[in-house]
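Shown below is the structure under consideration.
What you see is the complex with one protein chain gone and the rest in place.
Entry: chain A
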Amino acid sequence: MNEWTNTGREPDPLPSSLAGPTAPGLGEPQAEVEETLKRIQSHKGVIGTMVVNAEGIPIRTTLDNSTTVQYAGLLHHLTMKAKSTVRDIDPQNDLTFLRIRSKKHEIMVAPDKEYLLIVIQNPCE
C-alpha cells in the first residue's frame, strides 16, 4: 500500500466567504509565480531552489552563497550545452527540462527564455 503522506504545508488562511481573486493564474501573475516557488521550496525533499539569469548570475536562492554560485555557474554551462545539442539535431525542437540524478540527490533545471530555475531535491528513499 502506498503511504498517504501529508505534504506538511502550513494551511493557508481561509479567505472570506466573499469571492475574491484567490485562484492561480488570475489577477496577479507575479504572486502566482511567487507562490509556486514557495510551494516548490516547501515540498518534501527539496533541498534548495535558485533562479539564475541568462548570464549565469544567481538572482534568488535559498542556499548559501558559495554553493549557489557554484551550482549556477556549472549548471548554466551544462544547460546551454544541452540546449545546443537538442537544437542542433532539430532546430524546431527546444529543451524543456533537464534532470541530473546522482547518488545523493537530483538536480532539476527548467530553462526559460531568460532564466533558469534550478531545484535540488532528495527523492525520498
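The definition used in the following text is that contacts are C-beta pairs under 8 Å (C-beta built on N, C-alpha and C of every residue); 3 or more make two chains touch, one makes a residue touch a chain; residues count from 1.
We adopt the following convention: contacts and distances are computed from a predicted model.
According to its UniProt record, the chain left out of view corresponds to "Dynein axonemal intermediate chain 1" among "Isocitrate dehydrogenase [NAD] subunit, mitochondrial", "Dynein axonemal intermediate chain 1", "Sorting nexin-2" or "Exosome complex component rrp4".
Touching the omitted chain from chain A are residues 1-2, 4, 7, 9, 11-12, 14-15, 17-27, 29-30, 32-34, 36-37, 39-40, 43-46, 51, 59, 84, 87-88, 91-92, 96-97, 99, 106, 108, 110-117, 119, 121, 123-124.
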